[in-house]
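First the structure, then my questions, so here it is.
All protein chains but one are shown in place.
And now, subunit A:
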Amino acid sequence: MSGASLATGTTPGTAIAANAAMRERRQALWRAARRVLLPVLTAALALAAWEWGARASGVSAMVLVPPSAVWSVLANSWPILLEHTLVTLREVTAGFLLAAGGGIALGTLLTASTRIRQTIQPLVVFFQLIPKIALAPLFIVWLGVGPSSRLAFVLFIAFFPVAVSTAAGLMSAERNALLLCRSLTATGWQTFHSVRFPYAVPHIFAGLKICATVAMIGQVVGEFVTAQQGLGYIVMFASAAAETALVFAAVTLLCGLGLLLYGVVAVAEWLVLRWFGAPISSSQF
């Protein structure tokens, strides 16, 4: 023990340096903690104010439900809520994956040739302008009230952002990188997979993030109109029965699902950008 203290304190200089380093590390830790603590504390304060306001104002719990009531619904009816959560999760994941795949495919097709772009691009823009939610009831007419109709609606509403960002990304490859490929007598496919597509990846992720949030909206709207199962169905059902706490419980779970889907995309993006080695948007190469 004394040997150890002797070894660390051989010269005063190293001891001071070690102290400084420790102080530095503690400050860095505090800075990181602050970034989490501040928003969490703010949210907690808002919830507390909501709770106090709901109780003190004397407004009916049907209109202004206190957070504690929402929490007790979540705690007491979790088996039934979990069942519907899993349905929504399964369907929105399938819809997201289909929309992502379809969007990337359409975006690629858009940039395949000038003639195809000239043919499809105006139609895609026009399609974007349709208030797509207005068409949701039609999907029941076409595909019934089952999961296939919700899946189709999610695909319909969520794949445009991916298609547009994929097309933009594929067009964003460095001009000289494409010239380099041509000078090396690269085939179209080689240029696509070794230069065009990697340059598009960050753009595609931007589209996928939008896709994730829009897919959640599509899923809930699909569950509203088909009214069969899922958290959207719970929201409809509970609103009709004036069970406001249950509505909030379902919405809380929907938020969790949305966060999960978005989080998965964000983590995938982080991993891929780390593989890229640098933010590719900076055109210093």
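The rule is simple: contacts are C-beta pairs under 8 Å (C-beta built on N, C-alpha and C of every residue); 3 or more make two chains touch, one makes a residue touch a chain; residues count from 1.
In this text, contacts and distances are computed from a predicted model.
> Name the absent chain as its UniProt record does, using one of the following: "Signal recognition particle protein", "Anti-sigma F factor antagonist", "Nitric oxide reductase NorE protein" or "ABC transporter ATP-binding protein".
UniProt protein name of the non-displayed chain: "ABC transporter ATP-binding protein".
> Looking at the whole complex, which of A:Ile80, A:Val125 or A:Leu180 touches the chain that is not displayed?
Selected residue, touching the omitted chain: A:Leu180.
> Which one touches the absent chain: A:Ser60, A:Asn76 or A:Gln190?
Per the contact definition at the top, the residue touching the missing chain is A:Gln190.
> Which positions on subunit A touch the chain that was left off?
Residues touching the hidden chain, for subunit A, are 174, 176-177, 179-186, 190, 194-195, 198, 275-278, 280, 282, 284-285.
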